[in-house]
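Of the protein chains in this complex, all but one are displayed in their positions.
Coming up: chain A.
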């Protein structure tokens, strides 16, 4: 995280917004550090876009407080919030040239014509579109339009930049490339970035922290690695990464799968409903012989083996957890000692990978 004096922290407390009986924002509180890259991740209709629009000023919350760098913003109109914003549709002005688009925020701020030109050029250089100033928007590809939208959102050096699924209209390859590029750009800029996406991999790739949004609430906010390895609820575990799950009984901080007590190094989060064991296919280890005492034994019979190119998916029938998915790399190491269909396989789930979560957050 590149923290510096220029960017502003965002403090959201008790933000509420209801549309009829639907709570789009249900008492949301969140502190975003200056210079942080924070992602709001959630399924569609979860409220993540409503939260972003409330930050931008286009949604008027029913209650709560919203501070940029300690200054209350809840009643400030959008154009006085000093934000840069990138939209999913790019929202470029098609009747203006690339340079005119990028210079638009400068023109509003009364920057002189010549300064407008140099600053717009510099911004276009930053997004690797130097020399594209005279082009028309319709002459650009999707990726180039995205860069113009970025340049326009940062040309006036805003301290906060909001992005609403900016990469979702791009194809997969370009999207992955732009993720890396955006992350690098964030490190160069003096800005706090709030990024909205429903793509969990995108969130994991780019963010300093991820806030998982569900039903208008923040289920969990964590760094990507901790979020992946220590989800606090079944929703988070299920939404992020690939997994299968099985119900477990929890009593006195001990979880039982069928008759067996599960060994886990991770704290078991409290919540409503029962608990579930979350098994990520790539965290299981195939053992040659018996599963060591220190690990949880998930051995079973191989039901199916599915070749998927970069990896092989093995479906194992376990007596109490049901079907377990196991993912092994399709290289020689991954394939060595892999039993064939119908055979018994030794599977170890190590205590540090044993994720047990409540159905719902408290």
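The definition used in the following text is that contacts are C-beta pairs under 8 Å (C-beta built on N, C-alpha and C of every residue); 3 or more make two chains touch, one makes a residue touch a chain; residues count from 1.
Here is the rule we go by: contacts and distances are computed from a predicted model.
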item: Record-based protein name (UniProt) of the chain missing from this complex, from "Lipocalin-like domain-containing protein", "Putative spermidine/putrescine transport system permease protein", "Multidrug transporter" or "Acetolactate synthase"; value: "Putative spermidine/putrescine transport system permease protein"
item: Candidates A:108, A:184, A:290 or A:306 - the one touching the absent chain; value: A:108
item: Sole residue of A:10, A:41 or A:92 that reaches the chain not shown, by the stated touch rule; value: A:92
item: Candidate in contact with the missing chain, chosen from A:17, A:48 or A:152; value: A:152
item: Selected from A:60, A:79, A:177 or A:272 as touching the chain missing from the view; value: A:79
item: Positions on chain A contacted by the hidden chain, ascending; value: 56-58, 77-79, 81-85, 87-89, 91-95, 104-105, 108-109, 138, 149, 152-153, 156, 162
